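A single protein chain has been omitted from the complex, and every remaining protein chain is retained in its original position.
And then chain A:
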Amino acid sequence: MTDAIVVAEGLRKSFGGVHALRGLDLRVRRGTVCAVLGPNGAGKTTAVRVLATLSAPDAGHARVAGHDVVRQAGEVRARIGLAGQYAAVDEKLTGRANLRMFGRLSHLSRREAHRRADELLDRFGLTEAADRRVGGYSGGMRRRLDLIASLVRRPEVLFLDEPTTGLDPRGRGEIWDAVRELVADGTTVLLTTQYLDEADRLADDVTVVDHGRVIATGTPDELKATIGDRLDVVVEDPAALRPAAAVLRGLAGTDPTTTGDDRLSVALPGGGLRLAGVVRELDRAGVAAADVRLRRPTLDEVFLRLTEEPVR
């Protein structure tokens, strides 16, 4: 973690009596995608606003691309891009006019701003819609335009605040593709999301935030490993659910949860449990199993486990 391009230490920010950030630490490695994951109100957006120089922290400090976000805000702004959950483009202008305007405001020359707008429109599949007013775009197109509007100046760090909230699956897929392409170019991406699968698919590192603090960090795999594998069992006869639950309790040492009329799921303590053993134990208890499956937990399960724990 020596090559961290975003470093935040002890960030605090309150609005009136609401503590949005309560000592948030964050590191993002250069050239990676870091997902900041958390429920609504966890402080994700506030963190991004501080890192993107839009609001100053009450305490703590942060450096982005080597510059302090408070004292060297201008230097930071020249090196970042920001795209938000609201499509921050002018709906009354065309897509092309928007990109040219943001290019000029990023202090590209007129010619360079025009060239860059055409290049981005082409690369992200908006050339056809380029000369229509943004007001007539679909939600996904608008969000894509918002995303590329943050790219006119080739940012070193791109902040994406819930880039796919409210989009349909197709729109989300388009944004994901675009983000992957950017990372391939070497852009560092910090994105906030409340979608676990988004973090799972895009992120190299995940930082889980709740109540304005970091409660876990790691790669998606590391986070999944912290709560162990899960065992799912489907019984043939719903009446066998009870004896099956007793078997699983005996194996895992914790109570399984019922996930359907005929199915159970239980978290396993670290390693050492083989599928064959599970089948044998169920057999011995006279339970006919339709399906027995050992799997990694989903990030959802990790997230629920992490955020449901009583907060200190």
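In this section, a residue touches a chain if its C-beta (ideal position, glycine included) is under 8 Å from a C-beta of that chain, and two chains touch if they have at least 3 such contacts; residues count from 1.
Just so we're on the same page, contacts and distances are computed from a predicted model.
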*One chain is missing here; what is its name in UniProt, given the choices "Carbon-monoxide dehydrogenase large subunit", "CoA transferase subunit A", "Spore germination protein A1" or "Transport permease protein"?*
"Transport permease protein"
*Omitted-chain contact residue, chosen from A:101, A:183 or A:225*: A:101
*Pick from A:21, A:65 or A:82: which residue touches the chain that isn't shown?*
A:82
_Looking at the full complex, which residue from A:4, A:93, A:183 or A:234 touches the chain that isn't shown here?_
A:93
*Touching the missing chain, which residues of chain A?*
49, 52-54, 74, 77-78, 80-82, 84, 86-94, 97, 101-102, 104-107, 133, 149-150, 153
